[in-house]
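What follows is part of the complex, with its chains left where they were.
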Amino acid sequence: MYRSTEGGTAMTRSARLAAVAALAIVFAAGTAGRPASAQAPLTSGGPVSPALLEDLAAAYRILAMEGVIDAYGHVSVRHPGNPNRYLMSRSLGPALVTPADLMEYDLDSTPVDLKGRNSVLERFIHGEIYKARPDVMVVVHSHAPSVIPFSITQVPLRPVFHMATFLSVGVPVWDSRSVKDPAAAALLVRNGVMGRSLAAALGDKPVALLRGHGNVVVGPNLQITVRQAIYTEVNAKMLITALGLGGPVNYISAEEGAAVEKTPGDTARGWELWKRKALGQ
Amino acid sequence: MYRSTEGGTAMTRSARLAAVAALAIVFAAGTAGRPASAQAPLTSGGPVSPALLEDLAAAYRILAMEGVIDAYGHVSVRHPGNPNRYLMSRSLGPALVTPADLMEYDLDSTPVDLKGRNSVLERFIHGEIYKARPDVMVVVHSHAPSVIPFSITQVPLRPVFHMATFLSVGVPVWDSRSVKDPAAAALLVRNGVMGRSLAAALGDKPVALLRGHGNVVVGPNLQITVRQAIYTEVNAKMLITALGLGGPVNYISAEEGAAVEKTPGDTARGWELWKRKALGQ
Amino acid sequence: MYRSTEGGTAMTRSARLAAVAALAIVFAAGTAGRPASAQAPLTSGGPVSPALLEDLAAAYRILAMEGVIDAYGHVSVRHPGNPNRYLMSRSLGPALVTPADLMEYDLDSTPVDLKGRNSVLERFIHGEIYKARPDVMVVVHSHAPSVIPFSITQVPLRPVFHMATFLSVGVPVWDSRSVKDPAAAALLVRNGVMGRSLAAALGDKPVALLRGHGNVVVGPNLQITVRQAIYTEVNAKMLITALGLGGPVNYISAEEGAAVEKTPGDTARGWELWKRKALGQ
């Protein structure tokens, strides 16, 4: 379903999934059950193209500019050279992120080389989703303000706008209180247990809501995933208004969602605009 | 009804309609039934004044600045020298458009000279409306966010604000699912069949809604049409609020709409302001 | 009730009202019944301090910056040297107004010296209110978007915020259709008949709504009147939200409104901030 535009590989999806799964097994075997302090230093997934680092930093700024992430959101990209690594910013306001702020993590969300920087507390959202979803190359976590009301009511977030047809497969709502973990009461995804529970709730969907907290949007590359994060918020606003007008809402159907999925639009147009604006170019 | 301010011609409306119709017949006869690859190169409608190109590029930026079009909206102008041609931007974020990005199309929405650029997928909206409506000189397609809720509920978009009296003639809602075309399920107006269906739904009105998608606003020149696109969104916001307050809404009547139509306001004031702001002047 | 901060006079309100009334009678006697073309050239009220002109131009920009006036709002000041004259901008987008754009009118809204400029169509709002309300030194006309819904529903605009206690005396709603004039159907206040009807509806109040159109806010000087125009919009937004929450709304009472009227707040703080921001200082 997803095709990566980063990394330039021509692998088919099934080949990539197999490769990811194989690597995941190898990596897991090497670290399972060992306390962090006893582990050998983590190896890096290798150098990453400056273009990808620039795009990842731009993604932070785009999502901030568009009102999707506040001071506390984050975006990550799976390492193009090693599916058991991912890249995300140190703890920093999204509008400030530059390529120099990007750090590398393994899928347990342990930094490869901390260098005295602060990691984001909720990085486990990213690592655990990458473990569970080999097809996912990008994870966005936000507190998008118009989406949160759908996480605290019984009203489902459904698509009403053709730019958000990806929501037609359903949007699960994850409640941190469902996790048996001491951290659960404090809502944040502060460890792997919480992250795995969230990833399980997400299942094979592109979007899941975190009750009273925010959402995650996952996808095959930065352009598509950032766009979906933006239009998840836009669609939520439109749906709120439509529901306020009353009467039956004419939702985008599952058939329409599937048809759009087969005929992708012009992703580059939005990305180029947002990136140039976000970087002040 | 409409008088063009572009092109400087003094033709009456009926004379212009006749000319447009005549040219349309000639042009249609020359290309009908031939596959695109077999066609002779399209001829250009001829040079266009730099002032019109600047105004069209400004229209993109104005509509972006005013929140009417997002990354994916577009505006076109019928070619002042040939009613069977129209001008619109290559696929580009509206806030980035300059005169150099403008391309020429025939009314089948085939580019006169592609020069390796990407055309907008939904350009057929423009071409088919120009075919069906000789009086229309400008077409705006947007995802104006407050208008979309009226396309997915049973609540009609009606005027409540004196700057939007043009809505008093009624606002049709077009549903892509009504078209018998393989592209219909994916919502976008990707071909002439879809575009013709939309143009038929628009009829002789200035505004039509595209269910779960956006709207089109058409008019006689850039100043009036851009203003109407802006106030369609503003009026939608006001109506949403008024409906939320409850009780009967005191709409602008058809009589008032007709009276305003006969006494045009000061279109230049808004245009000058918006253009200077949008171009940073 | 009102004290002017412009013009620097130390006249009491009653003395000023008497002077205004006397001048109004003289001026009316000189022009009544004569067609405009037969009139002697209008005399100017005399030079105006650059500080007042700068403040009036700033008022346009402040109200635009704060979202109170769109491209089509206007503000005027009664001439400090002649109560039968007032000053307002030529037809120009509010965010562009400079002191050089200000023109002088008599209370029939005839320009003292047109100099080829375009006057605002609805200047009669200003002239007729100055005739009817000698205590009024400033008039703002806007399409403030959150206020308009109260003009098209049966829900009264009442104060819920201590910065808008001036609304506690009541807010009349004027409907252009109530006027017996050929211009009435087109909603705009295009002549003295329409303006007088609006002024009569305003009565002795600080704010009146124009159904499906906008509002007028009048007051004793620019600082207070601009602030009241801003907080009329802010209060409307808060009231809309409160009504949406449901249940009884705890309005500001008439007693509270009267008490605030006697203990004016720090008007200068807001004005200084808004002016510096609006002028980019």
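As written, the chains take the letters A, B and C, and residue 1 is the first residue of each chain.
By our rule, a contact is a pair of C-beta atoms (placed from the backbone, for glycine too) under 8 Å apart; a residue touches a chain by one contact, two chains touch by 3 or more.
Just so it is clear, the structure is predicted and the values come from calculations on it, not from any experiment.
Asker: Of how many identical copies is the complete assembly built, when 3 are given in place?
Answerer: 4
The rule is short, and it goes like this: only the chains that are shown with their structure count from here on.
Asker: Give me the rotation angle that lays the C-alpha atoms of subunit B onto its copy subunit C, rounded to the nearest 5 degrees.
Answerer: About 90 degrees, rounded to the nearest 5.
Asker: Just curious, how far off is subunit C from subunit B if you go by their C-alpha centres, in Å?
Answerer: 36
Asker: Can you compute the centre-to-centre distance for subunit A and subunit C, using the mean CA position of each chain? Integer Å is fine.
Answerer: The computed centroid separation for subunit A versus subunit C comes out at 52 Å.
Asker: On subunit A, where are the residues touching two or more other chains?
Answerer: As it turns out, subunit A has no residue touching two or more other chains.
Asker: Help me check something: in the complex, which residues belonging to subunit B touch subunit C?
Answerer: 159-163, 165, 234, 237-238, 241-242, 244-252, 255-256, 258-260, 262-263, 265-266, 268-270, 272-274, 276-277
Asker: Within their complex, state which residues of subunit C touch subunit B.
Answerer: Those residues of subunit C that touch subunit B are 70-72, 91-96, 118, 120-121, 143, 145-146, 148-155, 175, 177, 183, 185-188, 190, 211-213, 240, 243-244.
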